[in-house]
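For reference, the structure is listed below as structure tokens.
Every protein chain except one is present and positioned as in the full complex.
Labels A and B are assigned to the chains in the order they are written; within every chain, residues are numbered from 1.
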Amino acid sequence: MWYRVNTMRITSQRLLLSLVALLVAGACKKESAGTAKSDDKAEIAIGATLPLTGAESRTGGFFKEGYELAFDEVNAAGGLDVGGKKRKVKLTLYDDTTNQATANSLADKLINSDKVDFLLGTYSTALVEAQSTIAEQNKMPYVNGGGAASHIYKRGYKYIFGVLSPVELLGTTLMNWIDEQQKAGKLPRPSKIAVLWENTAHGKDFKKGISDFAAKSGGAYEIAIDESFELNGKDFSALLGKVKAAAVDLFLADAHLPDYITMHRQYLDAGLCHKVVSYGARGSEKAAVDALGKDNVAYVLSGVWWSPQLADTIPLAKKFVEAFKAKYSGKTPEWYHALAYEAARALFAGIQQAGSTDREAVRAKLAALKIESMLPGGTVEFPADHGGEAQNLFIVQQNQPDGTSPVIYPKEVAKAAGVAPSPRCTP
Amino acid sequence: MTVNPPSLVSRRRGGGFAAVCAVLAVLPWVADLSAYAHNQLTLLYITIAGVLAWNWMGGFVGQVSFGHAAMFGIGGFVAGQMMVHVHLPAPLCWLAGAGVAGVFALGAHPMLRLRGPYFSIATIGLGEASRLVFTYWEKFTGGASGLSLPIDADVRFRLYWWALAIAALVAAASYVIRHSSLGLKLLAIKADVEAAADVGISATFYQDLVFVLSGAVVGLTGGLNASFFNFIEPNDMFGFERSITMVLVAVIGGLGTSLGPVLGAVVFVLVHNYLLSSYPQLHLGLYGVLLILIILFEPLGLTGLAQRGVRAVERARARKRAAP
Partner (left out) sequence: MARLLDMIVSAVLLAGLYATMAYGLGLIYGVLRVVNLAHGGVIMAGAYLGWCLHEGFGLDPYLSIPLVMAATFLLGVVMYQGLVRRLPRGAAGGPASLLLLFGVWLVLRNIAYLLFTGNDQVIRTAFASRAVPLLGTHVALNRLVVLGIALVIAVLLHVLLRRTMIGRAIRAVAQNADSCTLVGIDVNRVYTLTFGIGAALAGVAGVLLATIFSFNPGSGSSELLKSFVVVVLGGLGSVYGVGLAALIVATVEVFAILVLPSYLTTAVGFMLLVLVLVLRPGGLFGHRVLS
């Protein structure tokens, strides 16, 4: 009987091994064969991945809308003018499910299997950082509006370009405005600061911006509390208790929307109040206003990369807002949409200026690019001394008790004057 | 008269295995693989090695670990840090990562006294605690910013053969362990710890041994992973999802079988890529359903199904022979 069993085992093992070999061989045959020269093709193929499912799916969806608007506009005008010929642009978009390895693998697929000409970036720092390595290895120009951490651009890469200003600048811009208030005597000198930051690249950069400013201020600012917290944390009461005990003047936090709502809820419950309150890029979101109540989020500052309010001062912004509303049934765009759109526009400009789809030529043009933009400052460029990351200033908004959130800084685009210290605290 | 016991690996099977490895080794040239396929296969080999090693603990000994990502992450970051600061050739860095991961696994010794679900829950705790601590430990992992490695296209290209060699070694080791006396001892521990102790098998020693080996190999794959992606980040490397993937692949392939994880990895990667392009919003549920079906109807996963298929074929053949 054991003889029979043995042959059965041999057969099943052999079957298994040959099956494996077949499957593996089969997996190899899946690549497409096309190797047509890109200059002969009618369309310019641009590839991108976005987190359409997973933790960042909401923002991923916004970026998709921004990209699609940019592509539709160019194609409606007949396409890009490349070396005298008009060529349409086509977007190949995959879902990277907010996973770094997937973003990297899909970029590999886009470059080596789908043979796209250029890449647009995904969203969220970690994904952009993971994905950009493969773009650099394959010498593929990669323009993104989703990776803000400055260390992405400090690796000496030549093919990666970012329209998103570093989050450090957000901290610096906030401190600039606070400094103005302090110089005008509205805030005490020295002011004690509590910095609470989510333990992500975003939060780390925010903290760096604040602490660098404080260190260079010559004693005008003192960081009394510097604590990180986990993303999607549940309970901040112990941390807020620590803040309460430290009696600080300025409360500067950096959090994603759910943490902002949870933390601010607990902040209010603990009876806390500070002269200046900020949650980094959060503050004016409708979801938060609804969840917490207009009065409770009044005077909260937020720093953003772009706001639809800029339509009043920057004509390109106005054009964008109108086009967006027309395409997406009256919805008002937010900074996510704007940055995705600008990233695509920057890439298009690079291609047009190069007059061809040769990667090296386009890369050179992108490195030297300076085009008009709807971002604060009016232009966008990719300075080499910052590794190819744009350095546009942020704009600061402040929630008003009536539910609006006007821009208060910089002065050129401000719609209202900021208020400090927060009137909520004066009993 | 000397009696030669049958060798551990029959000549036929050993030959077949070597043939498959040879085919895979020359595949990139013979099939003119695109860079994408080349890279996907490299990832496949890394996954195979990791899951096979996981299976030593989860399948052979029967202690299902949901926290192997801890060793994976440690191996990856040790290797990464060495490549950035010490500039040793990559294979040495990987080995160093494996070593440190093994030592870490040794440190988890007190947990090995636990049985069944208690052990599994403890590993979840270990995995998550590691993730939080290592994300906080910026000097070692770079914190939330992660660690970027210098790009070396040469290493990345040759990674295919390194990963293939390692996967082949681990597969051979899995087979040999399973069919040797060590495998029998592990099976005994899996079936009944106390009875095994009664016949002189020290559960503590063998469990430690397997956990350390399993952890070291998984740490090695972490190093390979770092070289492959050139960027590693603690929340991702130490994440619960990584541990879960190892469990899923092993169960799909066949928990406790010697080579089931290989099949599981192949199917998992194929299904994963297919789902990503066609139904990305269903991949979680599909794995869940697969897991449920396997546990309820075929605990040995795809290997079990393959064996059933082979048995059916044999029965049909026997019937034909018996009825002329």
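By our rule, a contact is a pair of C-beta atoms (placed from the backbone, for glycine too) under 8 Å apart; a residue touches a chain by one contact, two chains touch by 3 or more.
Just so you know, these numbers come straight off a predicted model, no measurement behind them.
Annotation: of A:K158, A:R265 or A:H386, A:R265 touches the absent chain (contact as defined above). Per the touch definition above, the residue from B:L52, B:L126, B:L164 or B:I189 contacting the chain not shown is B:L126. Interface residues of subunit B with the unshown chain, by the touch rule above, are 58, 62, 64, 110-111, 113-118, 120-122, 124-126, 128-129, 132-133, 136, 240, 244, 247, 251, 255, 281-292, 295-296, 299.
Although one chain is not shown, part of subunit A still touches it, namely residues 53-55, 57-58, 199, 227-230, 232-235, 237-239, 241-242, 244-245, 257-258, 261-262, 265-266, 268-271, 290-293.
One rule holds for everything that comes next: only the chains that are shown with their structure count from here on.
Those residues of subunit B whose C-beta lies close enough to touch subunit A in the complex are 10, 12-13, 16-17, 20, 23-24, 27, 31, 33-37, 39-41, 43-44, 132, 135-136, 143-146, 148, 151, 153, 156, 229-231, 233, 235-236, 241, 259, 262-263, 266-267, 269-270, 276-277, 280-281, 283, 303, 306-307, 309-311, 314.
Taken together, the subunit A residues at the contact with subunit B in this complex read 8, 10-21, 23-25, 27-31, 52-53, 94-95, 97, 99-102, 104-106, 108-109, 111-113, 126, 129-130, 133, 136-138, 149, 151, 155, 199-201, 203-204, 228, 230.
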